[in-house]
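Some notes on the structure that comes next.
A single protein chain has been removed from this complex, and every other one stays in its place.
So that you can tell them apart, the chains are marked A, B and C in the order they are listed, and the count of residues begins at 1 in each.
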Amino acid sequence: MNTDADTLTAFRQEVIAWLADNIPEDPGFLLPLTFMEVGTEEQLEFLIAWQRKVYDAGYLGMAWPEAYGGRGMPQVYQDIVDEELMNHKAPIIFNTIGLGWAGPLILQLGTEAEKQKYIKGILTGDDIWCQGFSEPDHGSDLGNAQTRAVRDGDDYVINGSKIWTTHGTYAKYMILLARTNPEAQSKYAGLSFFLSPMDVPGISTSPIRKITGEYGFAQTFFDDARIPANCLMGNEGDGWKLAMQTLQYERSVDGGQASTYKITSMTSADLIETCRTIQRDGKPLLDDPIVQDQLVQFIMEERNLLLNQKRSSIQDLCTDYPLSLMLSGKLEATELFRRMRQYAVSLQGAKGGLYIHDNDALDGGIWQHAYFNNFSATIGGGTSQVQTNIIAEHALGLPK
Amino acid sequence: MNTDADTLTAFRQEVIAWLADNIPEDPGFLLPLTFMEVGTEEQLEFLIAWQRKVYDAGYLGMAWPEAYGGRGMPQVYQDIVDEELMNHKAPIIFNTIGLGWAGPLILQLGTEAEKQKYIKGILTGDDIWCQGFSEPDHGSDLGNAQTRAVRDGDDYVINGSKIWTTHGTYAKYMILLARTNPEAQSKYAGLSFFLSPMDVPGISTSPIRKITGEYGFAQTFFDDARIPANCLMGNEGDGWKLAMQTLQYERSVDGGQASTYKITSMTSADLIETCRTIQRDGKPLLDDPIVQDQLVQFIMEERNLLLNQKRSSIQDLCTDYPLSLMLSGKLEATELFRRMRQYAVSLQGAKGGLYIHDNDALDGGIWQHAYFNNFSATIGGGTSQVQTNIIAEHALGLPK
Amino acid sequence: MNFGQQARNHKVDSLNFSEEQKMILESARSFCEDTSSIEQVRELLDSSRGYEESVWAQLVELGWTGIAVPERFGGSELGIETVVPIVESMGRSLSATPFISCTLSAQILLQAGSTDQQQRWLPRIVEGQIATVALLDNEDWGAFSTTQELNDELVLKGEKWFVDDAVSAELFIVLTQYQGNARFVMVTRNQLEEGAVQAHALIDETKRSARVDFTGVSVSAEAILVAEDTSEILNDIKLIGALLTAAEAVGATSSCLNLMVEYLNTRKQFGKLIGSYQALKHPCVDILTKLEGARSQVYHAATLFEEGQGKMDRDLEVACRMAKASANDALLMAGDRAVQFHGGMGFTYECDAQLYIRRAQWSQQQFGESAHHRKRLAPLLLSL
Partner (left out) sequence: MNFGQQARNHKVDSLNFSEEQKMILESARSFCEDTSSIEQVRELLDSSRGYEESVWAQLVELGWTGIAVPERFGGSELGIETVVPIVESMGRSLSATPFISCTLSAQILLQAGSTDQQQRWLPRIVEGQIATVALLDNEDWGAFSTTQELNDELVLKGEKWFVDDAVSAELFIVLTQYQGNARFVMVTRNQLEEGAVQAHALIDETKRSARVDFTGVSVSAEAILVAEDTSEILNDIKLIGALLTAAEAVGATSSCLNLMVEYLNTRKQFGKLIGSYQALKHPCVDILTKLEGARSQVYHAATLFEEGQGKMDRDLEVACRMAKASANDALLMAGDRAVQFHGGMGFTYECDAQLYIRRAQWSQQQFGESAHHRKRLAPLLLSL
């Protein structure tokens, strides 16, 4: 398919036009900024409808095979759509575990039957997916997962518990990491990977209330839950390999996701806009030199992230600490956003004490909400403190 | 002796008047801000003369016994003198190891002979003292000192090396921590304490050049140096106890020092003055709101130090973390000063690139010099990082 | 080189602590521990008033509503310096009562009311009637004008924002524009229209504040406090409010730090207590440092209140603003790090860290955030 510059420019214009006509009106309730923030039925319904609309327009899974519901086009088309979704601050494409993790994994390593069964529902949003990796007692130490899966005839019987299950209460399927062989040579070799249904006796979820006051993820309990044996992906013992592959999709920039648009960022541009809105002593806060100085610093840091990403693909400019840019992106971005959001709250005067349910809250309380939600990023997937260790040891070569 | 308010006020006026008449003119070379900064003969001569002048005026060792050269007056008189020396940014009273450590130790625990022999020379500045605790291979781990002292007839024979010996090249006496018994039950029990002459064959010093480019302390080498056996203070094995007592004088606020005026502080008031002097775009830098904001923060931190010190004497306001104020004063003060001084350099425009020997340097390059010298305070006596551990473990009760 | 001396004519290090303050601090701490355990705090989150009326009654019984009120109006005349340890203790236990609102109301009456007005209203506050102040028309603590009006027929028009404890208040002291001046006027609850009080949804769920619409309320001439020049009084009240909020924040920071230290001494990761990692340990020391500084500032301000017998001068203004800016920064850091250092648990509503990070956001804004106060400190400190 054609990817010359003119064709792509025309395509971009088409997308922009479509978005102008189709981005939904403000629904009157706060929309999730990330897929992890879906906490109410009304948000869920809204986002399912929106994903369906984008899919029906042909703008989702564009690079996935047509045979399973994709469009079979070059990746660059999806990239353009994702960029414009971001530029227009469209609602997020929420079914991220399916679109970004399970889907690519199944397409790359799944059987024909698995592809036929799962892919289309991921794209339409009919089948919501969740992820069952972390367990309550060993946060990031996945290799140590204790949830048991025991083969019993045509079933596996699952016992144990998973935590931080995003969309857990709504999901139809889970990618599940469980231990099939506790006696395996290594703890990793005993793990297997399942594409598990959620609607099975013995699987229950208990929603976890977040610091924001909302719900959004769950603890999932397995109590002699029987799932069909063909839910096993690959062979017994493949669990660690498949889980690591899954995490690759999470971390990498273009790992075959149906869409990468899972986060509406609050950027320095938004912060500037906020400072333009707020009045102090009859002048916009943006006129305050002290505020300006802070904003300039944020912009510089934000631009560092963009430029570092660009530079990371130029090997000759990464010879000093070859792993540094790769390892530090998440830490820097999430910590910068935390500070920017905290700062944005501090600027609001008495309104900074209002929260999302208050009609007078500045911009619907989005900064307060975003600040609180940001901790999922500085804690989840390895806390900032652990990330810093990793960079020190792996990029700088400092001792453990 | 009378210590009522009116008498003390009158005394303070007398001191102020004396200082107005007697503080020396700018000698045309940079004066040390702390006793650790004495690096040249001309500085030394200047400071000896100044100490002598203060002593002769009756303003040094005011609370030390008259029998040994002191004035036998209440401590509050010396406190007033020290305050006014500071307020007037007088040259420092430089013989600190003698006045602040060795002197109080001898007065408290020394024999009559020791008091007769040493105290007066400390006060007049005739006898400069240095300290031999740290060794090259175990910075702050004093208990591990390896310098050996072996009794041989009427002498002890000393072998080993001490480092960071302030005034080492000028000193007549050293308070020396050395190991008399390597087989003692504990490493602490094997240590002894000496009031050692420096002018003895086998003791040599090698001046260490500081980061500032100047000299100020030395490494001291003992090579079969014989010192009279009566230089031993107390008994063999008392070394650790006496060294710890000495460090008490260093740390405590009013531990019997002849004068506590050993540092000329560069304060936020000086920084403000500097900002008033520097012109940018035809206006004093002090008019810049961003600079103002930073100055206000420095002033607040500086005031915290003052207020914390005051509060530390009110036990009922220190019940939460009883050791916190006591343990954190050094860390907070030295780190604040480091940041203030570094900031002061950053404000100077191209002049910030000049150093103390340049006639065009702003205020003689005092900020640059003070910034560099400040590292002796954030490193010496336990680095800031070690101090923070101590506070965490001892004040907050966090695990080691 | 011509460096200035320390500004020696300013009271930069006064800090005293009287026997009265000590006794009050001890009794306030134990009272708050008894009446405001963290479970009790959580139970009240969904309540409309935000506090137990029985607890308020006990507090009144203890005489605290009269501490800064002269004896002739039934108070004990111990001054704002003695209110400080009570508020600090409340902050420590996250105990929410209308105590600060009542204290500020009494202070306005003392400064702006006639003897008759004081005689009429102050004893009611001392006896426990809940009073509050309605100062803001918008979110700007720096504003000194008001859009709220009292017309010549003595009918009020306009609403006020961020009226703390409005849901439970019987008395409102409203800043309003009357005949060209900003004036304080007393309104009682029964004068309000049905639905006039619209609760704000606060980020701090322990606190209560509301929009109150005073439109149509008709007041008597006696309800207008006599002081015609209110700008200085308003300034004083905001500074007292800042100091009390600072004291409360200092208390909250202290218990937040305790929460963290406890968790860091319990939770293990990679085989070690997480408190042994310097990446968690050293920031706790930073919080401690900020806390200690803020606490010293708060008691310094309290001391100057005592020394000046409540008169607001430059030194006291500096002290109040420094106390607030310092306390803001301490609690903001503590709340933020408390969430982070609790890891996954910290991200849940169930973890108590959320109570502190929310209090931190509310508290920093009450009577002005740190930048607001630093901006006003600059001319006071830098001789501009």
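By definition in this document, a residue touches a chain if its C-beta (ideal position, glycine included) is under 8 Å from a C-beta of that chain, and two chains touch if they have at least 3 such contacts.
Since we're looking at a predicted model, the values are computed, not measured.
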Which displayed chains the hidden chain touches across the whole complex: A, B, C
From B:A189, B:A229 or B:I379, residue that would touch the chain that is not displayed: B:I379
Touch residues of chain A, complete complex, unshown partner: 87-89, 266-267, 269-270, 272-273, 286-287, 289, 292-293, 295-297, 299-301, 303-304, 306-311, 314, 316-317, 320-321, 324-325, 328, 332, 363-364, 366, 385, 388-389, 391-392, 395-400
Contact footprint on chain B, counting only the chain that is left out: 134, 139, 141, 163-164, 208-213, 279-281, 290, 338, 342, 345-358, 360-362, 365, 368, 372, 375-376, 378-380, 383-385, 388-389
On chain C, residues whose C-beta touches the chain left out of the figure: 277-279, 282
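FYI, only the chains that are shown with their structure count from here on.
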Longest centre-to-centre distance from chain A, chain (CA-based): B
Where chain A and chain C are represented by their mean Cα positions, the distance between them in whole Å: 40
Rounded Å distance, chain B centre to chain C centre (Cα mean): 43
Chain centre separation (chain A, chain B; CA means) in Å: 56
Of all residues in chain A, the ones touching two or more other chains: 290
Two or more partner chains touched - positions in chain C: 371, 375
